[in-house]
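Of the protein chains in this complex, all but one are displayed in their positions.
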């Protein structure tokens, strides 16, 4: 698909609302249109790099080198590349789902081939409305608060429910729907996984987007150019044909797809946050130099802390790649322990790194003039004169640097990022719990028992005593 | 002054630019107008509570009770009440300035009386453009990068320069201008303090404001109602008559006003952040209850951490009030040590508290629909159905709660707050340094010497050994 | 009682074991003897300051000034002064206990008078053996794992059990025994509070003490002079006459005494940790000066962080005193909210402050020679030559300074302190929970509701917007 074809493909009758308006054409909206054009550019760039026209994002990674190439591509590309994990997760889950019903594997393989042929993009559709979190799906007073099968016929099922925080929902082609957690006996109607075209009848999205509205988009160097919209996707009696249904009532297997996806989600997240860490360091160093404070000890200390943060996150990524293992199908899977620990660390300390950046940059992050101010001939000379600091750092450059920092960390996009980096992967508690699950705690207990001589007859362990 | 008279008083020919436009009437701008109307309400509220028409913000605090009343008023009022500290600082500095020139004290007293009579409001005008931070004012390649006296005549001085991060600059009457730091011999032209009416010829402000633009203001429950604008104030050959000049070349005294102001700034900041801490706790508890997670242990833990944060900040405020001392003029001054330590703690850990709030609230902080979505009859039933969680928590209430959290912590206003809470008081390094300065480190050294028996013949100190 | 009389009073047949030996005379043991002599000194000092012979530690505090005087005395005295809180807690609890049985109040008042007359000291005897923490007292497979009444006769009760972590148990006169928590119906045998003389038949203590053994006590400037022993107190069929029984089966009131004590424990703890914070700062500054690094920016930064820590803890103490309230009996009670928040902060961050101190001091904290090395004429010249740094900082002084830091933070005493400061007050979770309980969360919720306009018809709250 070319970028132009991609843009055309979005004019398919989908129902997407933004700021209260159901958009007749998502590409015509200033915010969503920018986001779509960014994805379109990616289509063209990937095509140009692969003259045989085979999209590498559909390639199944089988070696450490494949894995690294994939994660490099994720860091360099728009988010829809990372979101292809949705179909990788389906492939990973297929053998296990086949134990419930062999047809599920066949449908997944067929679906994968079809999507690859059409070169489409996906949203990961997981989080339910959930209602009262202290009650299970079946005890909510409105049964639709978790997505469920409400009806069926000879051709397929009919589903109801809403899914939240759907990144890029308004701008992809396929919604890969799965349960948010393991269901229990009696909750069969909630054990449903399937794929739904975005423009299916009964699908409505209420989108949010942190792009600048009404104001000077040029003063938002990142979000004025593109941002990723999120949406709530409502399924109101949506019919899904059986060939697109991959789980249908088997509560035992209800968490399999989400679990397979979690692995890819978190390693993608670590890759993105490693890059984000580098970006934070870069902005901090640029603004320290522009302000003339890059040699002040406490500034250097703060930047060094940011360097250590970025490096530790990347160490987790590298360890996850170096320690990758093969699934029984021969796909390569990044090490989950390292990926999760690094994801947790990245998310937990991100706000402190933003604080360091703001502490270094100073108040002009909030108070720098806008591009419109700069256009005004009565104001421009003042900006040129007073934002400037030294030869090589003129007022225009420094103003733009403050715009970058504000846009990414202290404005609508920055606020969305604070929430998103934290919540992707399920919030700090979930990330901590998953890390704990993958850690070999029995080995650690054994190490302690041996160090303390708590096992009769065993050779004592070496206490880690090296301070060489 | 009534609220209406206040609004009238802003139509005085002042030059204020916002988003590239020089506003003919600041009260007519949607953002600045809201801010002005909020101040106007405060004028009326204070008047109604004090039937004799004497504005309590001009009352000199002389007792602990006065101090507490003042700080309560600061917490309950718009920021212009706190900014009255500018004239308190002048009064505090007056005796010291009089040692340089007795006229300064006379001028300050006269200015204070005049302002009280007119019932005007102030901006604290301190931070210079600064240029290359590694060079002193006199070594910048543009001498105006710190505000300075460029000319004088028999009636007064003429000043040039720009002052940054001027909270409420566009909406007050008086600019209280002072040097940002102690000047050195040879920097006499930079040792200037004075008061300048906002509408003086040569004064231009380039304002910024985090109010919502173009979008649905109702989805921003706080910033859609009012926000505090900041500005860069440019002084372009502004003439200031001598009766408004309080320092004019005496480098020894150049930091006196800023230092006097620092005390009030930080204790005001602690008062506001104590209240902010309570607000964060309140939002966290409301959203935990609305989501049905308020009894989950890790949620309770996070809220307890926020409670401890809010309480420690308030403990600093209370200790600062309880330990207040009198100046030689009989004014009461809050304890600086406790105020500074609490201010530092509040600023340093604020981003972590915001993270806790986001971790508790979940992704809907970023993805909740807008009020305009709610107005759309095709969308409203979905919002009512899927944002709702339980009896007593309907979709509308929960959506609005997410709006509040997003507006205050994860959108344009929230971003500005991240920067402002950190930078007010001068950034973490400055706050740390000031705290250290007020701490009695000789007493601490003596305690250590005695505990270690390092002083021959002295009675050993009690080591603090109580684990009762 | 004079110091000498106090030492005599400890030779009363008490059964105290240390390092495997039941001591015939606790004052004859090098470690416990030092601790006892330290308390004896305190007896004499307090007497000399109060010529009428009335011991101020028995004075009931009724005003803020009394409270401050008491907390000053706690900071300056050995820990038995703080432990007098045990009887204050009984007095505070008396009215409530009287509702269960009026005799309890009478017995407490009589006991208090008797103790005051005899000028004795107390241990707070609370923490049970507890067995499996996941089971209640009545479900343990050994019923004695919580202390309980196993028999009774016309004169009194017979108790069995063990109490852990009893500070100064070996060196006081009276064990004030109370349940560790609220008991439930069916657990009446565990709802027992009473006072037991240390030398009662059936009472055995297994003591621990962090004083230096076998090595050069002079190289431990604090613990070589005195340390507070802890003990496990075993009650093996101990008979307690009814006049010393203050609770006997009333499960509803079982937590009353411990709760009353908690308040005093934590405010005493805050007072001690405020002083400890100052001591840490003092050691850091002394060693920075001795090493010639006190002007290095990152060293100054670390000390400033320690200053802020010490100041915030003291702010909590001051706010707790300033906000004290009266009980119905007219006793003054420190504010619990501020005391608990500060106690939590002090305990949670203490290890990081120790880390800062070690980072400043360098490796000689671990590797400085001992006093015995210094006595050796073949080694002394080397120590004089190579531990010395500059005029005024000779090798002996610097060696002793490292001894102080090692003893207090990086040796047997230091290790015990890491555990004790953390666990006193019940561990971080308990401290957090108690703080939360005393915080007015409904007021915080109301503040949030008003800020967000979530209450129809109510006046919106001022958002804390002051960045003056």
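Structural remarks
Note that the chains are named A, B and C in the order they appear, and that numbering of residues resets to 1 at the start of each chain.
By our rule, a residue touches a chain if its C-beta (ideal position, glycine included) is under 8 Å from a C-beta of that chain, and two chains touch if they have at least 3 such contacts.
The structure presented is a predicted model; accordingly, all values stated were derived computationally and were not measured.
Put simply, the hidden chain is in touch with A, B, C once you look at the whole complex. Only one residue in the set C:28, C:390 or C:455 touches the chain that does not appear here, and it is C:390.
Screening C:4, C:19, C:65 or C:106 against the full complex identifies C:19 as the residue touching the chain left out. Within the complete assembly, A:279 is the residue of A:279, A:331 or A:352 that touches the hidden chain.
Between the chain not shown and the residues A:95, A:138, A:202 or A:221, the one that touches is A:221. Among A:78, A:174, A:216 or A:250, only A:78 touches the chain left out of the display.
Although one chain is not drawn, its touching partners on subunit A can still be listed: residues 74-79, 82-83, 85, 124, 167, 221-222, 225-228, 264-265, 268-269, 271-273, 275-276, 278-279, 281-283, 285-286, 300-301, 303-305, 307-308, 310-312, 314-316, 318-323, 337-338, 341-342, 344-345, 397, 400-401, 403-404, 408, 420-421, 423-424, 429, 432-433, 435-436, 439, 441, 443-449, 451-454, 460, 462-468. In the full complex, the hidden chain is touched by subunit B at residues 297-298, 301.
Against the chain not shown here, subunit C presents residues 17, 19-22, 127, 129-135, 141-142, 144-145, 162, 164-165, 204, 206, 208, 210, 212-216, 230-232, 234, 236, 291-293, 295-296, 298, 348, 350-352, 354-355, 358-359, 362-376, 378-379, 382-383, 385-391, 406, 409-412, 414-416, 418-420, 422-423, 427-429.
Just so we're on the same page, only the chains that are shown with their structure count from here on.
Put simply, subunit B has to spin 180° for its C-alpha atoms to lie on subunit C, with the angle rounded to a multiple of 5. Remark: subunit A and subunit B have CA centroids separated by 37 Å (rounded to whole angstrom). Across the assembly, subunit A contributes 298 as residues in contact with two or more other chains.
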